[in-house]
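The chains shown are only part of the set, and none of them has been moved.
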Amino acid sequence: MTSIAETNQTFVVELESFSGPLDLLLNLIRSQEIDIADIPVAKVADQFLAAIDALGLNEAANYLDMAAWLMRIKVQMLLPRPFDDENWEDPRAELVRRLLEYEQIREVSDWLGSQADLRSGQYPRGWVPEQPDPGPPPVVVDLGDLQVAVERVLSAIPQPILHRVVARPLDVEGATRRITSMLAERDSLDLLELFGPRPTVADVVSVLLALLELARVGRVRLVQPRPFESMAIQRESAHPAA
Amino acid sequence: MNRLTQLLEAALFSAARPLSLEELTALDPDATASDVSDSLSDLHRRYEEGEHGVELVQVADGFQVLTRREFADAIAEARLVVRPRRLSPAALETLAIIAYRQPVSRGEIEEIRGVSVDGVLRSLQERDLVQAVGHGDGMGRPLLYGTTEFLLELLGLRSLEELPRLDELSVALRPVAELGEASEE
């Protein structure tokens, strides 16, 4: 059992590990026989801080959360109470609830531990005869297992599958509309103007497909002045600007 | 000892794990479950009255022959068996919460223990002491956990009913939910 004894305002820590901040806090309270319904929060909060410092736990998030909570309650306790005491909510209520709940769990877990110890002193047969051909062991499977597995599959599905199924990344129609509307204002475009600032592969392919189709039906002419230069897109004269 | 009792004794000696009434009954095509129950009682009585070093116990969903507790130390000291490793306080607390609150989500366990239980939960699952039993309705449909038959075996319990009742515990006289109106959602 872990315990902390108070000697001259300092703490002697008898065991290095607590199973969590509630364990430590409960230990402080019980070892000083503090009434859990009326915890002197200011005192206990300081002791808690000192303890996690002594234990080297002052970087453990769980312990720091608890320390912060205790400090918050300490401050709330200092605020003046409203005149009608009936509406006053004890800032410690939630802390007390958590502590009692945890203490209950501790009691059960002590029981479980001693029960397991008792049982571990009774040994089963040690020698297991070799089986001629054991084969795979019999299987246990139930609907619950299967359902949980389905949920797991669903939650683990990689996003790309959903994208491929749902999204329609190629947008030839949109590219066609964009090209015709741009050519409605000007006679010639540079190919690079058709791609946005950060074109995806799908964007590029969409634009190229749209251009090829427009060229095929004779609405644009594709001109490359010199090898490796950018391509120019010219409006065919048969389709003058509006 | 009649032949069925002999057969059952031989089977219980061979198995090194609890055998259910169904498994035992299946051993003899002519035996009914009630024949098997009678034979098991007979075997239990013989071990008791003959003051044997082993006993027949009922655990989880089955029956098992185990050595008597009083010989635990002598056998362990002679290094004939290795006593299983003890569960850590963190593991026991987590088991306690799951045992009483099942089905329960990881978040709820962490709420009560005040620490992350990721690693503990995983190792309890690996040891087949807890298992995922379904999904909750909340955000992200969290996995819910429950206890296994093997936990009962480890504790030597026949069923979860044998766990101490909450109102028998010294600390809280009421179920946690009734402890105060401040229970969080």
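Every chain is named by a letter (A and B) in the order it is written, and numbering of its residues begins at 1.
Keep this in mind: a contact is a pair of C-beta atoms (placed from the backbone, for glycine too) under 8 Å apart; a residue touches a chain by one contact, two chains touch by 3 or more.
In this text the structure is predicted, and so the values were computed from the model without any measurement.
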Copies per chain type across the entire complex: A x1, B x2
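We adopt the following convention: only the chains that are shown with their structure count from here on.
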Quick one: report the Å distance separating subunit A from subunit B, using the average Cα coordinate of each chain. 33
In the complex, subunit B touches subunit A at residues 13-17, 57, 64-69, 72-73, 75, 80-81, 83-84, 86-90, 92-93, 95-97, 99-100, 112-116, 132-135, 141, 143, 154-157, 163-164, 166, 169-172, 176, 179-180, 182-184
Contacts from subunit A onto subunit B in the complex sit at residues 19-23, 62, 65-66, 93-94, 96-98, 100-113, 115-126, 128-129, 144, 147-148, 151
